[in-house]
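A single protein chain has been omitted; all remaining protein chains appear in their positions.
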Amino acid sequence: MKHYSQVAGEISQYSDLPFWKKAGTTDLAYVAYGLFVVTLVLVSYALGALKLLPYDPQQISIGLLNAPPGSGGHLLGTDFLGRDILSRLIVGIQAYFLPGLLAIAISLSLGTALGVVAGYRGGSADPLISYFNDLVDSFPRLVLILLVIAAFKPDIYYVMAVVGVTGVPGVASLIAGKIRFLRQKNFIEAASVLGLPTHVIILKHILWYNCRTLLIIGATLGMGEAILIETSLSYLGFGVQEPTPSWGNMVQAGANYFLQGKFWPSTAPALAILFTILGFHLLGDGLNNILEGKRNK
Amino acid sequence: MTAPPLLKIENLRTYFYSRSKQAFIRSVDGVSLQIARGETLGVVGESGSGKTITALSILGLISAGPGVISGKIGLRTDTIQKNLLQDLEMYVTLGQRDGKIMDVAKDEAGWRENAERIMGRLRGKEIAMIFQSPKSSLNPFVSIGNQITEAIRLHTSAKDLKGAKERAIYWLERVKIDSPRLRFESYSYGLSGGMCQRAMIAMALSAEPSLLIADEPTTGLDATIQSKIVDLLAELKSEFGVTTLLISHDISVISRLSGSVAVMYGGTVVEYGPARDVLSAGFAPKHPYTGALLASVPSARNIQQKAYLQVIEGEVLDTINLPRGCRFYARCNRVTEAIRKKCAGDEPDLREISPGHHVRCWLYFE
Amino acid sequence: MTRTSLVVLLSLATALTVPAGSQAESKKDGRSDGGILGYGEYGRPATLDPITSNEMISVRITELVFNGLVAIDEKQEIVPDLAERWEASKDGRTYAFFLRKDVTWHPKEGEEARPFTADDVVFTYNIMMHPKTITPLKVRYEFIEKVEKLGDDAVQFTLKRPILNALAKFSFKVIPKHGPSNPLYLTREDPFVQHPIGTGPYILRNITADREVILVANEKYLRGRPHIDKFIAKPFADQNIMSQALMFNAIDMIVLVNPRDLPEIQGDKRFVLQPYNALSYAFFSYNLRNPLLADKRVRRAFTHAVNREEMLEAFFNKQGTIISGPFAPGSWAYNLDVQPLPFDPQRAIALLNEAGFTPGPDGVMQKDGKKLSLSLKVPIEKESEAVKRVVLAFQNYLKNVGVAVRVEFKEWQAWKADVFLEHNFDIILASWVFDDSADISSLFHSAEIGAWKNNFGGYSNPEVDGLIVESKLTLDHEKRRTINRKLHALLADEAPYTFLWTLTNYSAYHKKVRRVAIHPYKFFSFADEWFVPESEQK
Partner (left out) sequence: MRPAAIRPIALALSREIALTALLLLGVSFVVFLILYLSPGDPFSVLLEGQTVGDASRAGIREALGAPRAWYAQYLSWLGNMLKGNFGTSIRTGLPVFGEIVRVGLNTLTLTLGSLLITLCIAVPIALHAAVRGDTALSWPLTMLAYVVSALPVFWLGYLVIYVFIHRFGLFPLISGSSAAQEHAWLYFMVPIAVLGIGNGTVSEVIRYLRDEMSRVMAEDYIRTARAKGGSVWRHAFKEGLLIPVTEIIASKIPFILGGAVIVEQVFNWPGMGRMAWQAAQDRDFPVIMGIAMVAAAFVRLGSLLQSLVYAAVNPRGPQE
């Protein structure tokens, strides 16, 4: 049973409701959750930066290895060196914060540039772009990252740089596709007929009006991906290196005791990863639906 | 008109809901029409007057909510007599405030299910439809021949592929597509708009429907093609005598093809009657809106009389905000002081002022 | 710690010869034949011949497939193997070996088994020493001048100079003349390295897609047919899964159990945990090129600052012993009178002060403005949380005495380049694995300083050099022992390393396998005696 009802008898011509009133409740829920996660991330980042932590995340206590939650006042227990998991979780986000942003920045900026060239100039540039895409796609990313790490050093920034670069094609093709779509709808021609300078058309009318949702979503997904990649690398030993905590290397270190029935050391960070990434995905989804006005038609 | 009409629409309401304004868009607001067998009813009106929505409502193709919420659509062909909205009202409950519907609760799943049960057997077979923008209305991934063949195999006795193909080619011929065997294989993107529309017509007629709904069949085609399509329709009509509901904003097309005409404005029928009465440019009594429409069309007579074309003042009514009184009041240029209060005050109903000729205007009521 | 182990292959023996008694076709010990033993290895074998192979996994497999002229038994004594007896000349420069006549090579499929002859021995030596053959063995046999054939069943080796316990060195594995496709030298491209032919208790049947090595009993083995029908070496890429595989009977044995899995296996009645004393130890090595570390007192201070007992207990369930010096414990050269430096932070701080360091404002010790902050380089390896634990604990201990340590993890090859080539490090954590030897010359002799040499710390001390050379030259076992004890004491005092511990290696296997004796280094030396009772051979 779906319910529609009109409140006012007279509706003013011009005033529209603000977007959050138009939006579907699920979308709002998504976005709310997403924003909650984001704030949580920011807060824990701040806490970590300000050293407002229950324990010193580096404090080793050899007498208390892999202690279960609650023991010795450690809310989430301790890890394989007796360090407080909660504190390390809070600090752990820092491992992704800037590197993740770096990855996103690279993939979005380069990707957008390439995409615009491909979509706008079309023709000549297109094969080059797709060639670059396939080039990046054509080798298992993890192995590529390993080689790069070996060539330079196991530093999360190098890793994320690679992640960013390998993320470029995806973004590029998204943008290019969007622009081609606009072309088909003769949007761009119309704009240029109006005598708008190219950069205005590209920046304002194409990127801002028509691609911002794509970019936002790209960004949110990118952050999630950065975390997952670092985690996979950690399993192979090449993630963020001890003693710096990252959720990835925490899961990895804990997982070594998982099959012996000691869950907490890996479960806590694994769940942190889960809920965070979920948050990013839902945020992207919700924003997409709201800004693109899906479900309303 | 003694024979019972083929299609009898009574008090049809189709609403949409604007989330951003939290209000109903009353696209079709109590429309009643009927078409006698073999007749062509022309529905004329500015865009946004609800013509197309009426047509889609008949076929049950309204997907957005709430959609059709009340009314009767009686169809009576050789094979079936039934109300297409048969006991669907049970899925809808309406809440009114001072004569306006302000609340709609609709079990859309249930409605869809039942409507599909009824319409499933009728669409294409009893009622066929051709749309404006024929290019996009044809499946770009299937050759037009195959699309027509599909319709034939679905609805006619020709079930075997070869027979159906032959039939399709025959129809392509009938709609004057040259070298039909060749065209059979071609895709919509390779054809001109006119060609596509011909193909659409062929596809619609190939199932030999009892009722053909032509929704702005000529819109968006260039003038020469338009007249060709109109000629084609006229010819096919005289040949097969298929009952047609012709929707257009172009009075010349309407007057060319239809026996009777309904003029729609703001989701209602404001005038309805035989074409000769409604469209005669003389001073036969008619609705000011019709008058205005006619005046805005370059017809032979206007030109002879060197009369100026008049534009209709004001904007098309948006069906979100309905005035209390006559919907056309705001733009009407024939309001007399005598009736001004009425016009502004309450809405007139559709009255028969001469046999078969109905008008919705206070001018003609004493 | 598989990867961090730097293997030093040198050799020793207790010189006692036992006359050979040749044996019959099948063992007459009444123990039942049959059964299969699948064992798990962490990693995959590269080559399976005794010459090019340089990983423990391969060494273990070659031990099953090949024999040497002589063998070393469970009591560390030299016993006949392919040679049934031998004669050494008075001056100790020539050794003549008289070979068994009843030995045949594993048959190639569809071929007659060929007899083992003196030619094979000569061939093996020549191919081993050929410049184009890349083998860890070469350095071990440079003391040999030449080898001659004295007939089909006798060979004679001539040494450049007499050396102590030369006999034991003739335990190198002999490969057949008809084996390698290239008669001059052996490369890894040679099919032989993947399908070796030996004289050993087990015949290599085939290698599966996953590089599982399947070995079957050699009916004609010179010590009689081995009891267990089939050995299967199964490679794993994840140690957690390997121990799960043992738990779920997917394999019957794990050669080397990860310390973290010991408790679980210990608790399980189905399995036997068998310790074997590997001749290996772990250590922190200091780069003496760094002036801060050149001072002996600083190094001793570090050693005092580290609580090795605590680490051993917490991280390795006490499965090992703290060591004091450079020799592998359990080897005759180890000096038990030298005690490991005790855990004593006060002492450490005192020593640092003595060396001129004073606590700075940030709590870090410094000497005339120079901070005592050092880099500790560690190679990255999968599932190496044991290493991480030790390293981070070390960092923690030193922090407590005011020493700042930066832990730097590096990819394995990069780490090796840093340590062995660039010498670009302050401290490293590593461990030496000895085969059965007490020769540490390559670790501390000043001549061993340089690119890709083992004295990467750059330790140079004429006294030590002298002792090393002396011990090398002496031909008397007792004399050499005393020299080595001196050496041990000296290096313990000098502390070029912080000697940590030698871990007890544990092998876990299903208790259906009986009479399991394990060679600390080659592991499978006595596998032909293992057996599975009839009743449990499912």
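A, B and C are the chain letters, set down in written order, and residue numbers restart from 1 in every chain.
We take it that a contact is a pair of C-beta atoms (placed from the backbone, for glycine too) under 8 Å apart; a residue touches a chain by one contact, two chains touch by 3 or more.
Everything numeric in this text was worked out from a predicted model, so none of it was measured.
Student: By the document's own contact criterion, which visible chains does the hidden chain reach in the full complex?
Tutor: The undisplayed chain, in the complete complex, is in contact with A, B, C.
Student: Could you tell which one of C:S89, C:T158 or C:T208 touches the chain left off the display?
Tutor: C:T208
Student: Among the options B:S18, B:S32, B:T93 or B:S137, which residue touches the chain absent from this view?
Tutor: Here the residue in touch with the unshown chain is B:S137.
Student: Check the options C:E84, C:D120, C:D153 or C:D190 and report the residue that touches the missing chain.
Tutor: C:D190
Student: I'm checking contacts with the chain that's been left out. Which of B:I118, B:A207 or B:L350 qualifies?
Tutor: Answering carefully, the residue with contact to the hidden chain is B:A207.
Student: Sort through A:V31, A:I129, A:V148 or A:L182 and give me the one touching the missing partner chain.
Tutor: The missing chain is touched by A:V148.
Student: Since one chain has been left out of the picture, which residues of chain B touch it in the full complex?
Tutor: Contact residues on chain B toward the absent chain are 59, 61, 120-125, 128-129, 131, 133, 136-143, 150-151, 154-155, 185, 187, 189-190, 200, 203-204, 207.
Student: Kindly note down the residues of chain A that lie in touch with the hidden chain.
Tutor: Chain A touches the missing chain through residues 24, 26, 131, 134-135, 137-144, 146-148, 150-151, 170, 180, 184, 221, 224-225, 228, 231-232, 235-236, 248, 251-252, 255, 258-259, 266, 270, 273-278, 281-282, 285, 295, 297.
Student: Could I get the residues of chain C that touch the absent chain, sorted low to high?
Tutor: Interface residues of chain C facing the absent chain: 5-9, 40, 44, 46-47, 52, 54-55, 131-132, 134, 136, 139, 187-190, 193-194, 208-212, 214, 232, 234-238, 240-242, 244-245, 247-248, 250-251, 382, 411-414, 416-417, 442, 450-454.
What we mean here is this: only the chains that are shown with their structure count from here on.
Student: Let me have the rounded angstrom distance from the C-alpha centre of chain A over to the C-alpha centre of chain B, please.
Tutor: Once rounded, the distance between the two centres reads 50 Å.
Student: Counting in whole Å, what is the centre-to-centre distance of chain A and chain C, each centre being its mean C-alpha position?
Tutor: That pair's centroid distance is 48 Å.
Student: When the centre of a chain is set as the mean of its C-alpha atoms, what distance in Å lies between chain B and chain C?
Tutor: One centre to the other, that is 92 Å.
Student: Residues touching two or more other chains, restricted to chain A: which are they?
Tutor: none
Student: On chain B, where are the residues touching two or more other chains?
Tutor: Within chain B, no residue contacts more than one other chain.
Student: Which part of chain A faces chain C closely enough to touch in the complex?
Tutor: My answer: residues 60, 62-63, 65, 80-81, 146, 149-150, 153-154, 235-238, 241-243, 253, 255-260.
Student: If we count contacts the way the header does, which residues on chain C are in touch with chain A in the complex?
Tutor: 240, 243-244, 260-261, 263-264, 310-311, 314, 380-385, 388-389, 391-393, 395-396, 407-411, 413-414
Student: Please give the residue numbers of chain A that touch chain B in the complex, ascending.
Tutor: Chain A residues touching chain B: 1-11, 13, 16-17, 21-22, 296-297.
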